[in-house]
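With one protein chain withheld, the remaining protein chains of the complex are depicted in position.
For clarity, chains are labelled A, B and C in written order, and residue numbers in each chain start from 1.
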Amino acid sequence: MFIKKYIQEIWGAVKSLLKGMRRTGYYFTHHKEIITQQYPDNRETLNLPERFKGEVVMPHDENNEHRCTGCQACELACPNGTIKVIFKNELNAEGKKKKAIDKLVYHLELCTMCNLCIEACPSDAIKMAQTFEHSVFDRNELTKILNNPGSKIMDGVE
Amino acid sequence: MTNEELKIKLAEILPTATIEEAAEIGPGWITVNVEPIEWLAFAQQLRKEEALHFNFLFCLTCIDWKTHLTMVYHLRSTIFHHNIVVKAKLDRDKPAIETVSHIWRTAEFHEREVYEMFGVDFLNHPDLRLLILPDGWEGKNPMRKDFEDPVNMIRL
Amino acid sequence: MEGFGEVLKMYRKTEIINDSKAPPAEGFGEADMIINVGPQHPATHGVLHLVITLNGETIKNVEPHLGYIHRSIEKMCESLSYRQFIYVTSRMDYLSAHINNHACALCVEQGLQVEIPPRAQVIRVLMDELTRIASHELWLGAMAMDLGAFTPFFHAFRERESINDIMEETCGARLTMNYMVPGGVMHDLHPSFQQRVKDFMQLYKSKVHEYDEMLTGNIIFQNRMKNVGVLSAEDAISYGCTGPTARGSGVSCDVRKLYPYEIYNTLEFDEVLETGGDSFSRYMVRVREMQQSIRIIEQLIDNIPEGDFQTKTKAVLKLPKGEFYSRVETARGELGVYIVSEGATTPYRIKFRSPGFSNLSVLNHIAKGSKLGDLVAMMGTLDLVIPDIDR
Partner (left out) sequence: MWSFSNIANSIHEWLSNNFNPTWTIIIEMVIAGVAVISLFALLGLVLVIMERKVSAWMQIRLGPNRVGPKGMFQSLADTLKLLVKEGLTPGGADKFLFNLAPFIAMIVAMLLMAPIAFAKDFQLWDLNIGVLFVSAVSSIMVISILMAGWASNNKYSLMGAMRSGAQIVSYELSAGLSILAVVVMTGSLQVSEIIESQRNGWWIFKGHLPMLIAFVTFIIAVTAETNRAPFDLAEAESELTAGFHTEYSGMKFALFFLAEYVNVFIVCAIGATLFLGGWMPFHIGKWEGFNHVMDYIPSSIWFFGKTFFLIFLIMWFRWTFPRLRIDQLLNLEWKYLLPISMINLLIVTAMAILGWHF
C-alpha cells in the first residue's frame, strides 16, 4: 500500500513537471508567439495613440500664431510648478498696451504628464504630443519654451 | 445593529463621551469623542463587547490642529459591519495616549508611524521606534503643520 | 545541519554587521546571524529593507525598515488642490494607480455632493477591473520569478501589456493614468475600446490554462507554497490585513461587496474566499479574482450607457468643512482616503490607509520559524508594493 502511494506520488509529480515542460517546449518551437518588439528599429511603424501623453506642446499655425492668451490657468492647474508664463507688454493695432505672453516656460523634467494643464486651458492653446524619447545629455535642455520665437496670438482668441 | 442602538450602547459603556453622527464621513458613521485617559478602557470594551465586536482597526491617524492634536481611530466589526470613529484630543506640547497595539495588532505599525510623524507618545507600546524616518532623525515631526522642509522641490 | 551551525558560529565571531539600532531579537543565540534583505535585493521588488535574524536557514525574526521611498504624499497633498492631489496618489500603489485615483475622486465627490453620470461610473468600474487584472498579472509573474521560475513572468507580461495598450489608448498613459477627475473621467472612452477589451478577454481566456500548467499544478510550486506562511483568520483581522491576503485566510473583507461603491451592487460577482491561510490560498485567491474581474467586465462591456462621461464641476473645488472617508478595493486590499477639510481649496489633512502597510506588518508574524526560501514566497503572496507601504 505504501509502495503504491509512493509510486503514485512520484508519477503525479513527474506528470505535473512534464506538463510545464510541454508548455515551454511549445513556446520554444512556436516563434510566432513572440511578443517583444525591436524598438529602435520599428520607429517608423510605431503607432502611438493620439491621446498618449508625451510632452506638452503649443501648436502654431502657418503664420506662426498660437492660441495662448496668457491666462495662467495651466500654471495654476499644474501640481508641480512645471509651467511658468512670462509676460511682455505689446502694442496692439489701436496702439493700446496689451499684455501678451513672452515665453511659456515648460520644465519637462518636472512634468508628470497628468494632463491637468490641457484640461484647464480655456483656449486649447496647448496639447499633449506623442513624443516620448526625452533623454538628453544636458538637463538644461529639458527646460523648453513652448511658443516659437516671434510668435503672436491668433486673431479672435480671447 | 442600527445607529440608534449603537449610540445607546456606546453611551452605556462610556457616559462621559460625546457622540455625534457625522453623515458626510460615511453613511451614518458615528463619531465618539473620548478623553485620552478613558481611551484604553473604552477600546477594550469596544473590542470585547459581544454586541459591538469592533475587531478591525482599519485606520489610525492623527491630525494637527495647531492648537491641539486629535487621534482618530476608525473601527469596524467584521461580523456586524458597523463603523465608528473614535477621536481623542491630545495636548500639542506633550501628546501621550495609551497604546492599543495589544488589542489590535495592526496598531503597532500605525502607532509607530504616528509617533514619528506627529510625536505622539504611545504609552506601553512594545516597540516605539522610528519606522519610516531614517535612524537618528532629529528635529521636528514632519507631519506637523509647523514643519518646514528645508528642500522644497516645488518652490525651487 | 549541526555543522552548519558551528561554521556560522565561527563566522559570526569575525564580524557582525548590523545597522539596526534595534535590540537583538528575543533569544538571539550564539549561532544566529543577522542579514539585511534589501534595500537592494531581487526579492523585495523595490526598496524594502528587512533585517532578518537567522539561525542557519531558519528565520527567527523579521524586522522591516521602511522609508526608502517615503515621499510624504500625505504632506504633499496638503498643498495641492482637490484636482491636483489625485495624480499624486497614482504614485502610491503604482500597479493599481487607477483604483487609487478612484478612491480619491470618490472622496472628493462625497464632499462636493455631486452625482456621477452612469456612463462615467461604468467606465470607472471597467477601468478598475482592468487595472486589477493587470496588477494581478504582474504579481503572478513577479512571484513566480521570486520562486525561481522565470518564464511565467514574461507570459504574464503578455496579458498585462495588452491591458496597458488599452489604457494607453483611452487614458493616454500606461501606468500612471490620472484618468479620474472629480465628477467623472477625463476623456470619453476611445472608439475602439470595446473591441480591444473583447480581444483582450479572448487572449486571456486562451492563455489562462497555461498558468495552471506551469505554476498551479506544478509539484515544486505547490510544495513551495502550501503550508508556508500560515495566517489565521483572527490574526488577519487583528493585523488589519485586507484584500487577497485576508481573503486567503477566509476573512470576508471585499469592499466591493461589503460597502459597495459606484455600481458594484448591481453587478454579479463572487467574493473569492479561501480558507487555508497559507501562501497557496493567497495565490489562489488572486488567480480566481482575475476570473471574477473578467466576469465583471463581461457584464459591462456591452452595456456601457450613453451619456456624459463627466459632471461639470467648478474650476476651483472647495470641500465643505468636515471629514470625509472613502474606501475602495484595490488589487492589494482596502484603500481608505480620509480627508479633513477646513473649507479651503486644499485639504487640511489627508490620510491614506494603504493596504500594503498593514499587510506588511503581518510578515514577521507569519515568517517566524520558516526557511529563508519561504520568506520569498510569503513576500510574494503578500503582494507588497513598496511605494504603497511608504507613501
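Keep this in mind: contacts are C-beta pairs under 8 Å (C-beta built on N, C-alpha and C of every residue); 3 or more make two chains touch, one makes a residue touch a chain.
This structure is a prediction, so every number in the text was calculated from the model and none was measured.
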| item | value |
| --- | --- |
| In the full complex, displayed partners of the excluded chain | A, C |
| Options C:Met145, C:Leu189, C:Val272 or C:Leu384, residue touching the unrepresented chain | C:Met145 |
| Touching the absent chain when the full complex is considered, from C:Glu74, C:Asp93, C:Asp235 or C:Asp374 | C:Asp374 |
| Those residues of chain A which, in the complete complex, touch the missing chain | 10, 17, 20-21, 23-25, 27-28, 31, 33-36, 38 |
| Residue numbers in chain C that touch the chain omitted from display | 1, 4, 7-8, 11, 14-15, 17, 33, 35, 41-43, 57, 144-151, 153-155, 158, 214-215, 218, 220-221, 223-224, 371-376 |
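Assume only the chains that are shown with their structure count from here on.
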| item | value |
| --- | --- |
| Identity of the most central chain, Cα criterion | C |
| Distance from chain C to chain B - Cα centre to Cα centre, in angstrom | 24 |
| Computed distance of Cα centres, chain B from chain A, in Å | 41 |
| Per-residue overlap in chain B, given as positions that touch at least 2 other chains | 154 |
| Chain C: positions in contact with at least two other chains | none |
| Contacting residues of chain A [partner chain C, same complex] | 12-13, 16-17, 19-20, 22-24, 27, 35, 48-49, 51-53, 73, 77-79, 112-116, 119-120, 128 |
| Complex contact set, residues of chain C against chain B | 19-22, 65-67, 70, 72, 74-75, 79, 110-111, 235, 237-240, 242, 251-253, 258-259, 320, 322-327, 334, 336, 338, 340, 348-349, 351, 353, 357-358, 360-361, 365, 390 |
| For the chain B and chain C complex, residues of the former touching the latter | 22, 24-26, 29, 55-59, 61, 63-64, 72, 74, 78, 81, 85, 104-106, 108-110, 113, 129, 131-135, 142-143, 147, 154 |
